[in-house]
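Below you will find the structure I want to go over with you.
One protein chain omitted, others in place.
Think of it as A and B in the order they're written, each chain with its own count starting at 1.
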Amino acid sequence: MSAKKKSKNPAKTAVKEKRQIAAKLVPIYIMGKRYEVPEGLTIMKAMEYAGYILIRGCGCRGGTCGACGTVYRKPGDYKLQVALACQKTVEPDMYIAQIPFFPANRALYDFAGLTAAPEEVFKLYPEMFRCVACNSCTKACPQGIEVMDAISALKQGNIAGAAQLSFDCIQCGLCTSRCFGELAQYHMFQLARRIYGARIVPRAEHLAGMVKAVNEGRYDRFLDELRQVKEDELKKLYQEREVEPMTAGEDWKPKDTRYL
Amino acid sequence: MSLAYYPGCTLKTRARNLEESAVASMEALGFKLDEVPRWNCCGAVYSLADDDLIHRVAPVRNLIRVKKQGKTELVTLCAFCLNTLKRANLLMREDVEKRNTLNDFIDEGIDYSGEVKVVHLLEVLRDDIGWEALSQKVKLPLRELKAAPYYGCTLLRPREVAIDDVEDPTILREFLKALGASPVDFPESTRCCGSYQVISSPDDIAEYARPILNSALSHGAEAMVLTCPLCDYNLGQGQKELIKKQSGFREMPLLYFTQLLALALGLGPQVCHFELNHGSPEALLKGKNLLSQSRSVQPIGG
Partner (left out) sequence: MYVTISPKRSRREFVKKVKELSGQNLQLCYQCGMCSGNCPAVANMDISPRRIIELARLGLDEEIAGSKTVWTCASCLACAVNCPRGFDLSKVMEAIRLLTLRKNIDHIRPEDISPQQRCELPQIAMVSGLRKFTG
């Protein structure tokens, strides 16, 4: 933009510049059809800009629900890339298709009857043994999970390992969509995480003890006292409360030991 | 000395007895079995089709992991895994076109062309330690236990992967003699146990087991020595069926070769996990006074 054309009013210039920047459009291909969408939009917003009304394949818009699994490709490149439509910004000439739902096999089970034995997973998902370690699942994961390694852990009977490796799984189903052996990895991992959380992870004993104490009414008196305190006094109490220092050792105790 | 070691899925669950007795025994012999990091299932069977590449990916990926570690030899305990890994290795050495395609597909960062040597633990005992040296380390000789060595298929077939003579193998015989046992040779020691037919025709397994077990028993065997968890399962199940079907059939303890090795080295039954074995070996071993902890060195046959 040359100096001559600059308007004397800076506010007007700002608005004009903003409009011109916003007007830059890039071409993308949604299911093979070409659209021009503003640069800087996410794939999801770009699809909506192009006129698609998303009633499926769209959820939290925040990268955690796994509804908007998307596969795309750039021209000249044979490799398929994956992303979440709500997180990934459009790039010029992207070829996009979504896999909003994949009909993966999900075993039916009564969780209460399951133990922590690895055989529980073998029983419910025997197709797990069709895995050929091709690694297509790992390449398809938008969360960067080592899917093949997690399945390998399940095959070895290591439920805890599979649960830990699949911690970031958002159940988008892209792994299954690419799986040579037709495994429903994300369902298997969910089972592993459920078993891990309910049967393998040790229970926090101090938490159980605390809950018991609360239910027995140990803190009722203190709570009643606090309920009587006026708002200003309450604020003062809160601001002046004793906080355990970051560098405190195992044997640190607060000055006021009434609540211990 | 550290050896790159490939366990295989089954050794982490059902065949813990094979693995733990092996790891403990090798440690007593001065070798550390170092698990290959991030190993995955090898695929168990080797695909026999000429155009099939996808089923070679799994074993080759494991070999690449060994190469990345800078190791040149890979030791396995499970005979099934040995067969698959070794044949995939040969493919990578001999077939240039398939090697290139597989290397392109398995993008693990480095190319592989068969640099690693795949061996079974029995080969390590025979070639790197030697029977003479092994027998000197025996603290509890196996009191002439009449053990029938059973090879099955995968250690000896096809010829290019055989760890011993295909027609007349002797490696397990030498192994058992070094430990002070009395090997019982029998003609069906290389006959197939039925392998994966247990999945599609579980009722046939007893018939696969019958000639093998009867032959061993009729030659005077007290126990059978195995190297493969699938043989263990098939023969174990077969025995249970044969007790019902064949009058007078006697069940026999099925032992892994590494369990006998651990006992002979004086490591005691704790590392052996006999509760996972078929045929109740504890009764037999107790009767032979083989279940106690390490004793002082005794001369073999003395």
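As a convention for this text, a residue touches a chain if its C-beta (ideal position, glycine included) is under 8 Å from a C-beta of that chain, and two chains touch if they have at least 3 such contacts.
Bear in mind that the values here come from a model prediction, so they are computed numbers and not experimental data.
Chemist: Touching the hidden chain in the complete assembly: which of B:D50, B:E97 or B:E132 does that?
Modeler: Of all options in B:D50, B:E97 or B:E132, contact with the hidden chain holds for B:D50.
Chemist: Decide which residue listed in A:R56, A:K74, A:R130 or A:R218 touches the omitted chain of the complex.
Modeler: A:R130
Chemist: Which listed residue, B:T101, B:S201, B:Q246 or B:N289, touches the chain dropped from view?
Modeler: Residue touching the absent chain, from the options given: B:S201.
Chemist: Using the document's contact rule, name the residues of chain A that touch the chain not shown here.
Modeler: Interface residues of chain A facing the absent chain: 117, 119, 122-123, 126-127, 129-130, 155-156.
Chemist: Even though one chain is hidden, which residues of chain B still touch it in the full complex?
Modeler: 8-10, 13-15, 41, 43-45, 47-52, 55, 78, 80-81, 153, 156-159, 166, 190-192, 194-202, 204, 207-208, 211, 229-230, 232-233
In the analysis below, only the chains that are shown with their structure count from here on.
Chemist: On a C-alpha centroid basis, what's the spacing between chain A and chain B, in Å?
Modeler: 44
Chemist: Spell out the part of chain B that touches chain A in their complex, as residue ranges.
Modeler: Result: residues 9, 12-13, 38-41, 43, 54-55, 57-58, 61, 105-106 of chain B touch chain A.
Chemist: Any idea which chain A residues touch chain B in the complex?
Modeler: Residues in contact with chain B: 118-119, 131-135, 148-149, 152, 155-158, 180.
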